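Apart from one protein chain that is not included, each protein chain of the complex appears where it belongs.
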Amino acid sequence: MAHLSEAAVAQINEICARYADEKTPLMMILSAIQKEYGYIPLEVQEIVSEKTGISVAEIYGVVTFYSYFSLQPKGKYVIGCCLGTACYVKGAQQIIDKFSEILGIAPGETTADGMFTIDALRCIGACGIAPAVSINGKVYPKLKVSDVPGIVEEYRNMGGAN
Amino acid sequence: MAKVNIKIEGFPYEVDEGLTILEAAKRCGYEIPSLCTYNHGECSQGSCRVCLVEVKGARGLVAACVYPVSEGMEITISSPKAAAARRASVELLLSNHSMKCQQCDKNGHCELLYAAQITGAREDMFEGAKTPATVDQLTPSIIRDTSKCILCGRCVERCKNAHGKGVLGFEKRGFNTIVAPAENRSLANSPCILCGQCVSVCPTGALTEKSEISKVDEAMAAGKYVVVQTAPAVRAALGEEFGMKIGTAVTGKMVAALRRLGFKKVFDTNYAADLTIMEEATELLGRMKNGGVLPMITSCSPGWINYAEINYGDLLPHLSSCKSPHEMFGAILKSYYAEANGIDPKDMFVVSVMPCTAKKGEKERDQLVTNGLRDVDAVLTTRELAKLIKRSGINFNKLPDEAFDNDIVGDYTGAAVIFGVTGGVMEAALRTAYFAVTGKEHDLIKFEAVRGFDGIKEAELDLNGTKVCVAVAHGMKNAKVLLDDIRAGKSKYQFIEIMGCPGGCIAGGGQPFVKPQFLPNEDIDILDTYKEKRAAALYSEDEKQAVRQSHNNPQIKELYEKFLGEPNSHKAHELLHTSYAAREAFKD
Partner (left out) sequence: MEKIRNFDDLRAVSEELSAKLAGKFEGKDGKRAIVLCGGTGCISSNSIAIREKFEKLIKEKNLGDRVSVNIVGCFGFCSQGPFVKIYPEDTLYRLVKIEDVDEIIEKDIIGGEVVERLLYIDPATKEKVVKQDEINFYKKQRRIALRSCGQINPEDINEALGAGAFQGLARALKMDRQDVVNEVLNSGIRGRGGAGFPTGRKWMFAMNGGGDKYVVCNGDEGDPGAFMDRSILEGNPLGVIEGMVIAGYAIGAQNGYFYIRAEYPIAVNRLQIAIRQAEELGLLGDNILGTDFSFRVHIRLGAGAFVCGEETALLNSIEGKRGMPRPRPPFPAVKGLWGKPTVVNNVETLACIPYILREGAEKFAQCGTERSKGTKVFALGGKINNVGLVEVPMGTTLRELIYDIGGGIPNGKKFKAIQTGGPSGGCLTEKDLDAEIDFDNLVARGSMMGSGGAIVMDEDNCMVDVAKFYMEFICDESCGKCSPCRIGTKRMLELLTKITDGKATMKDLDELEELSKTIKAGALCALGQTAANPVLSTLTHFRDEYIAHIVDKKCPSKICKNLMQYKIEKDKCFGCGMCAKACPAGAISKTDYTAPGKKLPAHEIDPMKCVKCGACIATCKFGAIYKD
């Protein structure tokens, strides 16, 4: 447990306690940790294992099964590029390529300064305004490749990594 | 049991309701290939798709291993469509498999290779990317190779049952899925207890034991004084490797084989089991008398010791400080025996043949070094012994029966023989404790309550007015129940026996594989009955012994008189007792 701060341990214990009355709370616990803590490293899984009685192997299996959970911290801004069918046929590949080019990282990676992560998503249900990109939950409609540099700039200006 | 009428290949049969097609077909005389299912229901993912058959009216083909029979069902196994589908499933598996059969430890017992053979799988049908190979050789006991894994999930289920929580799991998804400890780390840095249960069920070479045959070869080549001892459970299963029926005791042939393999002395670990009982029973009675930590828990199963150190560091004072029998034997051989025979203990090389993979790790514990020498130098499993015998050109079945060496050590009693099965240590200890307290032999000798394969067994014994409550658990899932009670301060027991493997050592992780497809002459329910059969071999050996209580072993008495003094003496502690230390589950 060497790497976790006391506050983090307390937070994770609190999350586990929050769902203690649920019948099978694992997914809810992990979702909450992912949301509040940003990622779910092994040390955190060990605490969850202790609290729930579920083996670390099983928890790790769940964490790595669902693409929403991550083992590494994500960037401050997570750029979710939809590569779903509706977006794909409207040129989403070029959009994500452009983000990759500008930020110098591949999808799934985080910039060295911890600012940006690019995620390839499968349909965010905004197909009516394809191609769509979602950045920290804000959806950008009908993107063009030429919009990409401006968007990156916008977030760069909004502030540094935590 | 309600019955249903089904047809297989057009022939009518009446079978029990609730069976899967695979089980029902087996009872009707059909063998449907299968890879992922194991021991009807212990593991049935329905994932390998090697058991596909046609069922009239069903959409597509169905997996026989998970599809229940129902009234009027018509099943076809032989149709070209089903046969081709089964073959294709195997071919796909082979396309993501490192086919190194020649060097593979499972060759001869490999269910994948067998399935390939009987389905007629064609070589290199589907070529493409393969799962990257992670070959984990860091533990002293087990080698894990992801490039041979077919993701059947048997090990995951078995590990969960044996280990309680489970070390192995599915990771990632899709083509990237692997079965591994979290983070695909080495078993050595995981909570694995090295019991080897996963190895016994793995259909392929993805999980195998780490062989120490070459270590023995080297010691022989170096001209060491190489002696061997065999655990009780070995004799109950070794014959299986040579085509004998499960449950055949092969003590005499085993000894004969070991002599022919060049071991200077061939001993029975049972001798040391008697010694263990003397020490352990004394320790128990001491704790009871002096207000020591109770319940006391047996310590002869290294799988269990690993589990305790990783998960119950706070309960370690409950463990008996006795070394396990083969370690005690090693220590005695390198002291008392070496001295008596004028051998330099440094030249001695003690090999233990064990039903166990965890013992390979146990022998390397720092706590099991006496006077700078390891008590035991190499551990072979029952399976490795069989390999050694086959390699050496010995026709095992034609060997004469020979007796163990017992010049000054080596004699044993019936109490020691039953160590190999769950409840055995307890029973042996009770026989001796009863005598120690009452001065009388227990008239029953057999303590039925602690026999059998219930997960947790308990008994009560009256020792001159003091009631002693005892319990027996095998497999960590069961042990956990007792341990949590102790932790919570509500355990009612004074003495507990815990064995790592479900069933005890007769079903240890180093025992011959029980794979029905390779055992055409066994009953079809062999997976349900093999433990009983092996156990029966041990219980009958117990009954055949003239002496059936450890304290009546003449050589043990002599050992105390001439060398150790009395049980739990200072010297006994030096040689026969050990210590434990809590450790972390996930080392970095």
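Letters A and B name the chains as they come in the text, with residue numbers starting at 1 for each one.
Rule of thumb we're sticking to: a residue touches a chain if its C-beta (ideal position, glycine included) is under 8 Å from a C-beta of that chain, and two chains touch if they have at least 3 such contacts.
All of these numbers come straight from a predicted model, not from anything done at the bench.
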Residue of B:A129, B:A488 or B:A546 in touch with the missing chain, whole complex considered: B:A129
Per the touch definition above, residue among B:G46, B:G108 or B:G455 touching the missing chain: B:G46
Residues of chain B (touch criterion as defined above) contacting the omitted chain: 44-50, 52, 60-61, 63, 66-68, 81, 85, 88-89, 92-93, 95-96, 126, 128-129, 150-151, 170, 172-177
Residues of chain A (touch criterion as defined above) contacting the omitted chain: 23-28, 30-31, 34, 54, 58, 61-62, 65-69, 82-90, 94, 97, 101, 121-130, 132, 134, 137-142, 145
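Heads up, the rule we're going with is that only the chains that are shown with their structure count from here on.
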CA centroid of chain A to CA centroid of chain B, Å: 44
Of all residues in chain B, those that touch chain A in their complex: 156, 160, 165-173, 181-183, 190-191, 585-586
Residue ranges of chain A touching chain B (in the complex, touch as defined): 42, 45-46, 49, 53-61, 64-65
